[in-house]
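The complex appears here minus one protein chain, its other protein chains still in place.
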Amino acid sequence: MAIAILTSGGDCAGMNPAIKQFVDYCFNKKIEPFLIYDGLEGLIDGNIKKASYDDVAGIMHEGGTKIRSSRSKRFFDLEYRKQAFENLQKHGIDKLIILGGDGSFRALDQFYKDFGIKFIGIPATIDNDIFGTEYCLGVDTALNIIREATDAIRDTSASFKRACVIETMGRDCGYLALVSAITCGAEVCMIPELDYDLEVIGKRLKQELKEGRKYIVCVVAEGCSKNRCTTTNELVRWLEEDVGIETRATILGHIQRGGNPTVYDRLMASEFVTFAIEEILKEDSESSVIVYNKSEFQFVSIDYVNSSKYEIKKELLDLARRLVN
Amino acid sequence: MAIAILTSGGDCAGMNPAIKQFVDYCFNKKIEPFLIYDGLEGLIDGNIKKASYDDVAGIMHEGGTKIRSSRSKRFFDLEYRKQAFENLQKHGIDKLIILGGDGSFRALDQFYKDFGIKFIGIPATIDNDIFGTEYCLGVDTALNIIREATDAIRDTSASFKRACVIETMGRDCGYLALVSAITCGAEVCMIPELDYDLEVIGKRLKQELKEGRKYIVCVVAEGCSKNRCTTTNELVRWLEEDVGIETRATILGHIQRGGNPTVYDRLMASEFVTFAIEEILKEDSESSVIVYNKSEFQFVSIDYVNSSKYEIKKELLDLARRLVN
Amino acid sequence: MAIAILTSGGDCAGMNPAIKQFVDYCFNKKIEPFLIYDGLEGLIDGNIKKASYDDVAGIMHEGGTKIRSSRSKRFFDLEYRKQAFENLQKHGIDKLIILGGDGSFRALDQFYKDFGIKFIGIPATIDNDIFGTEYCLGVDTALNIIREATDAIRDTSASFKRACVIETMGRDCGYLALVSAITCGAEVCMIPELDYDLEVIGKRLKQELKEGRKYIVCVVAEGCSKNRCTTTNELVRWLEEDVGIETRATILGHIQRGGNPTVYDRLMASEFVTFAIEEILKEDSESSVIVYNKSEFQFVSIDYVNSSKYEIKKELLDLARRLVN
Partner (left out) sequence: MAIAILTSGGDCAGMNPAIKQFVDYCFNKKIEPFLIYDGLEGLIDGNIKKASYDDVAGIMHEGGTKIRSSRSKRFFDLEYRKQAFENLQKHGIDKLIILGGDGSFRALDQFYKDFGIKFIGIPATIDNDIFGTEYCLGVDTALNIIREATDAIRDTSASFKRACVIETMGRDCGYLALVSAITCGAEVCMIPELDYDLEVIGKRLKQELKEGRKYIVCVVAEGCSKNRCTTTNELVRWLEEDVGIETRATILGHIQRGGNPTVYDRLMASEFVTFAIEEILKEDSESSVIVYNKSEFQFVSIDYVNSSKYEIKKELLDLARRLVN
C-alpha cells in the first residue's frame, strides 16, 4: 500500500511539520510514504520520490514547504491529469494527502472523479478563509510574525508621536488583520467584514491625541483595497490631513508566509495528518476534506466546503467593534 | 459601579494583556476599573488603585504580571479576609476578576461566602492542569518558549551525536512535556500520564543509533520525578550507561514563565476578560469560573472545577504513544 | 551639577539602554540627571524632567526611545535656541548628551557657540552613515531584524522557485543592505557603493537556475533608487522578464527601526554613555562627538565628522563583489 503527500497553492508555516509527521506515521504504520515535489505541477511531471527519514530530518522548524508548491493551470486539462495518474500508477500510489486551499481540493476532486484516486485535503492557508473549518494550518505562525512586526513598528511610532498603518495579507478575508488589531492593541482596524465610519474614528482619535495619546496603530486587511477603494495610501493621507498626525505605512508582504512554525501549527499539523491518514486507510472512505471545529476533527465533502463563504465568528468581530468607530 | 482585577499564584504570560483589556473594556462600558497589586496579599494590605490608561499602556507585550502576584497564607484567616473586605468597601468595589489557579478560586469562593463579594475566576497557569477547561491562559506562550529552547538544544546535540534530556515545568501534569515532545520531534517523552517501558525504548534507540541516528531528544515532565522516582539525572545515567550515548540535561526552569505573550494568549486574554465582565455585570450572576471548551466560553461552579482532576485528552496522548515504547 | 540627555532625529534600538545607563551612572556619580523629552522640540518647549529610577526601570529591552525624538526646524532660529537655553538654566543644566546623527550634532554645536552649553554627541542611526566612526548605535539590532525577515522570506521563496527582492533602509548608504546580503546568503546585492552589471548577473543567475537553483534572494539598498533609477520595481521586472523567474518584492520599512535591542547595541549604549559622561565632566572638555574605531572610544570634533562622507571599508565591499557580477 502506498500513499503520497503534496503541497499546493500558497505556502505556509506548518507544512513541513505535516510532511514530517506524514512520513513518520506511515513508517510506524508500515505504509510506504511518497513525496510529490512542486505540487500539482510535479504530479504531472512525475516529480515523485519514495520518502526516507533523511528527507524529513530536521525540517520541523523550517517555514514554507520542503517539497515545494505550485499553482497549476495544466491540471485543468484532462490530458495532463491522465499523465499525473500514470505517474502515480508507476509507483503504485492510490491515495493522496494534499495541503492547500479549496481550489486545490477541487482539482483533486476532479482527479478522483476521473481516475478514482482517493485523497484527503488539509486546509492550509494563512488567509484562514476556507468555509467549514475554524482553523487553517499556518494561521497561528502568520499571526505571530505580524505581532512581532507590529510590536517593532509601535516602538518607533511611539518615539515620534506618529501614526502607523500596517497592511496584512488575507486576500478577501480580514481574519489576520482583525486578530492582529485586537492582540496588538491597535486603535483602528479596517477589514472587509466590518463597516467603519471615518468621521467617527477621526473624532475619537483627535480627542485622544488632545488628551495625550502618543501614537496610533492602524491595521488594515489587504482585502479592503479591492472592495472599498480604501487603499493603505489613502488612509495615510487621511491620517496626515484630517486627523493631523505624521504617518508611516508598512506593507508586511511575504514575511508573513515564512518563519519557524509555532507550537500550535506544529501540533495542528500532526493531528491533521494523523487523522487524515487514519481516515483514508478506511475501506469505505470517500474523498473529502478534514476540518477542525469545536476542538474536534471531522470530515466533510468538497461540495460542503464550496457551498458557502467563510465568515469570521461574531464574538470575534464584536471584540473589534470599538476599533471601527 | 466598581470592579477590580487581581492576579494570584504562579504568574504567566497573558496576564498583562488581560489586565489591559480589563481596563480598556471597563472604560468603554463606563465602569470604574481598579487594580489590586500583589494578589491576595495586596488585597489584605489595601494595595488597591483606581486604574488609568497610563497604568496599562504598552504592557501588552510584557510577560508576567504588572500588578504582581503572591501566594497568601493569611487569606485563610477570617480576620485578614475581613480586612480585605473593608479595603474593597473603601473604594466601593463589589466585584472581582481573578486570574490564577483553582486554589485562588477557592479562596475567593470562601470570601464570597463570608462577605458576598462576587467574582469570576479566569484559569491562568502554564501547567494547564485545571479541571473543566481545555485551556488555561499562558500555556501557548510557555510551549513556544520551550520550543525555542528545544530547537536550540537539538542543534548542539546534533553536532555531537549526543542525547539531551529536557525537563519542563507542569507540576503533576504532563501537558507541557507531552505537547513539546510531539511538536519538537522528540524521540522519548516521559509524563506522569503515560506508562513507559525503558527496556523497549532502549532497544528502539539502540537500533536507530545503529541505523545512523545522530542525536536523541528526550522531554520529561517535572511531575515524573515525584511520582515514579525517575529523575532527570537517572534518565541521563540510563542513556549514557544502557543506551550508550553521551547525554546532557537541561532543566528549563523559570524561562518558561516569562516572555512576550503569543497572539493566542493575547486573544484568549481578551476574550476571557470580556466575557467575564459581561457575566459578572448580570444581576443574577453567581460567583464562578469561566472555562473554554469546544471553542466556546462557559461558566461553571467552583465545586465543578474542584470535583475532579484534569485529564489530557486521549487523542493527544495517542499521538505520543510511540515515544514511550 | 546637572546634566541632561536627549534623543534626536531618527530613532533606533539602543537609545533606551543608553538612557537607562545615563540615569544609573549619574546616580552612581552623585550627579543630577535630567531627561529632555521630544528631542530639540522638547528642549525649546521646556519638556524637561529630573530623572528618577522609575523613569528608566524596565526600558532596557524596549526598542525606540522612551523620551521620544523629533526633527526640529525651529532650532535653526536663534530666538528658539535662546528659549531652549533659558529652559536649561531654570534647571541648572549646563551639559548635554545627545543621541542622533550629524545634523543633530551640528545643531547643538551652534547652540554651544551661542550659549556655551557643552555637549557630547553619540552617533545613533541605523543607517551607519556618520563619518569618523565605524559603528553607530542601533545598527546591530536593525541588521538582526532584517536577517529574521530575510530568513522568513527565503523560506517562502524556496517553496515556489521564486526570486525575492528585499529593500532595506539606509538612505544614501548601502551598509545595511551590504551586510544583510553577505550574512543572509543573497545571490544579488545592489548598493550605491558598488557598480553592478545586470547583464553579467543575469547570465550567472540563468546558469545557476539551469543547474538546479531553487530560489534567488536580492537585497537592495533604498539609496539605489535615488542614485541610479534602479528601483526595486524595475529589478522585479528585470528578474521576471529577463532572467525568467517569478518574483516578489518586500520593502521592509519601519520594522527595521524598532525591536528589542541586541546585546551588542546594549553594550555599546552603556559604553558610549559612560565614556561620554566621563569626558564631559572634565573641566577642559570641548564639545565634541564620541566615536568608536578599532575597538576604542575616542572624541573628535564636529568639524571632523562633517569633513567627509562615511565610506564602507574595502574588505567588506570585497566580500560582496561576487554578488554584483
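A, B and C label the chains in the order they appear, each numbered from 1.
By definition in this document, contacts are C-beta pairs under 8 Å (C-beta built on N, C-alpha and C of every residue); 3 or more make two chains touch, one makes a residue touch a chain.
The shown structure was predicted, so the numbers you read here are calculated from the model rather than taken from an experiment.
Participant: Using the contact definition given at the top, list the shown chains touched by the missing chain.
Facilitator: So, taking every chain into account, the missing one touches B, C.
Participant: In the full complex, which of B:86, B:114, B:155 or B:197 touches the chain missing from this view?
Facilitator: Residue touching the chain left out of view: B:155.
Participant: Quick one: which of C:32, C:45 or C:151 touches the chain that's been left out?
Facilitator: Residue touching the chain left out of view: C:151.
Participant: Out of C:207, C:233 or C:293, which touches the unshown chain?
Facilitator: In the full complex, the listed residue that touches the missing chain is C:293.
Participant: Can you say which of B:18, B:97, B:120 or B:164 touches the chain missing from this structure?
Facilitator: Among B:18, B:97, B:120 or B:164, only B:164 touches the chain that is not shown.
Participant: For chain C, which residues touch the unseen chain?
Facilitator: Those residues of chain C that touch the unshown chain are 17, 20, 28, 58, 60-61, 134, 140, 143-144, 146-147, 151, 158, 179-180, 182-185, 260, 262-264, 266-267, 270-271, 274, 293-296, 315, 319, 322.
Participant: Counting contacts across the full complex, list the positions on chain B that touch the omitted chain.
Facilitator: Against the left-out chain, chain B lists 7, 11, 13, 15, 38, 62-65, 68-70, 145, 148-149, 151-161, 164, 214, 248-251, 253-255, 257-259.
Following the convention adopted for this analysis, only the chains that are shown with their structure count from here on.
Participant: Could you draw the chains as nodes, link the ones that touch, and say if you get a line, ring, star, complete or other?
Facilitator: Contact pattern: an open line, chains touching in sequence.
Participant: Please identify the chain lying most centrally, where each chain is represented by the average of its Cα atoms.
Facilitator: A
Participant: For the two copies chain B and chain C, what rotation in degrees overlays their C-alpha atoms? Round to the nearest 5.
Facilitator: Between chain B and chain C, the superposition angle is 180 degrees.
Participant: Counting shared numbers against all numbers at the contact of chain A and chain C, is it over half, same, or under half, different?
Facilitator: same
Participant: Counting only Cα atoms for the centres, state how far chain A is from chain B in Å.
Facilitator: Taking the mean C-alpha position of each chain, the two centres sit 28 Å apart.
Participant: What is the distance in Å between the mean C-alpha positions of chain B and chain C?
Facilitator: 40
Participant: At what distance in angstrom does the C-alpha mean of chain C lie from that of chain A?
Facilitator: Each chain reduced to its C-alpha mean, chain A and chain C end up 35 Å apart.
Participant: Got the chain C residues that touch at least 2 other chains?
Facilitator: Residues: none.
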